[in-house]
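Once you've had a glance at the structure underneath, I'll fire off some questions.
Moving on to chain A:
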Amino acid sequence: MIVWVASLGVLMFAGALAVLFQRSLRGAILTFGIVSLASALLFVLMKAYDVAITEASIGAVLTTAVFFWSLRRLEDEGYEDKE
Partner candidate 1 sequence: MVQTALIISASALVLTGLFGVITRRNVIRILLALNLLETGVNLFLVSIGYAPGKEAPIVTARITGPISPFVDPLPQALVLTSIVIGLGTTALALAITLRHYRAARRLTLEETGHAS
Partner candidate 2 sequence: MHHEILLLALPIAVSFLVPLLARRSAAVARWIAFLAYLAALAYTLALFPSVMASARAVIVAGWLPPLGIALFLSPLSLGAVALVYLIAALTALYNLSSPGENKRPEGGRSARGVALQALFVLGGVGMVLTADLFNAFVFLEIAGISAFALVASGRPLQSGRAAAANVPVTSVEKKSAAAADSKTASAEPPAEAAPSAVSTSGSLRYLVAAQTASLFMLLGIGLLYSATGLLTLPSLVSHPALKSSFGLLTALLLLFPVLLETKIVPLNFWVGRAYAGAPAGFAASLSGIGATAAAVLLLRMLSVMGSGSAFAGTAGELRGVLLLLGSLTVLVGETAAFREADLKKVLAWSSAGQMGVVLVGAALPAGEAAAWVLFFLASHAVAKALLFLLAGFFAARAGTNRWKAMKGLGRLHPLAAGMFTVGALSLMGLPLFAGFWGKLGVLRAVFSSGGPAVLAAAAILLGTVAEGVYFLRIAHSLFEAPEAESGTPEAEREAPTVGSGKPARAPVPAGVLLPALILAAAVLLLGLRPSLAMRVIAPAARELVSPDEQYAQKILPSGASR
């Protein structure tokens, strides 16, 4: 259990730093989705199944989807994401 928690913690911290410092915005949003899923997994480890389902379905999927839609609409209006 402690091994899982420690590794997920490190993964999420690295993911969080990647979200802030990644060049491409699209990549940052994707990384954020991964960090959210990792936190949903951590909730499962903490026996918080209700929270895990909600975090996965709302926190990871819908929040990331809304970010991607917004990025797509910004690109429609001429915003270039520096890949």
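On how the list was made: all candidates are chains of the complex that A comes from, given by their letters.
In this text, contacts are C-beta pairs under 8 Å (C-beta built on N, C-alpha and C of every residue); 3 or more make two chains touch, one makes a residue touch a chain; residues count from 1.
All of these numbers come straight from a predicted model, not from anything done at the bench.
The candidate list 1 or 2 contains one chain touching chain A in this complex, and it is 1. Every residue of chain A that touches candidate 1 in the complex is listed here, in rising order: 1-2, 5-6, 8-10, 12-13, 16-17, 19-20, 25, 28-29, 32, 35-36, 39, 42-43, 46-51, 54-55, 58-59, 62-63, 66-67, 69-71, 73-74, 77-79.
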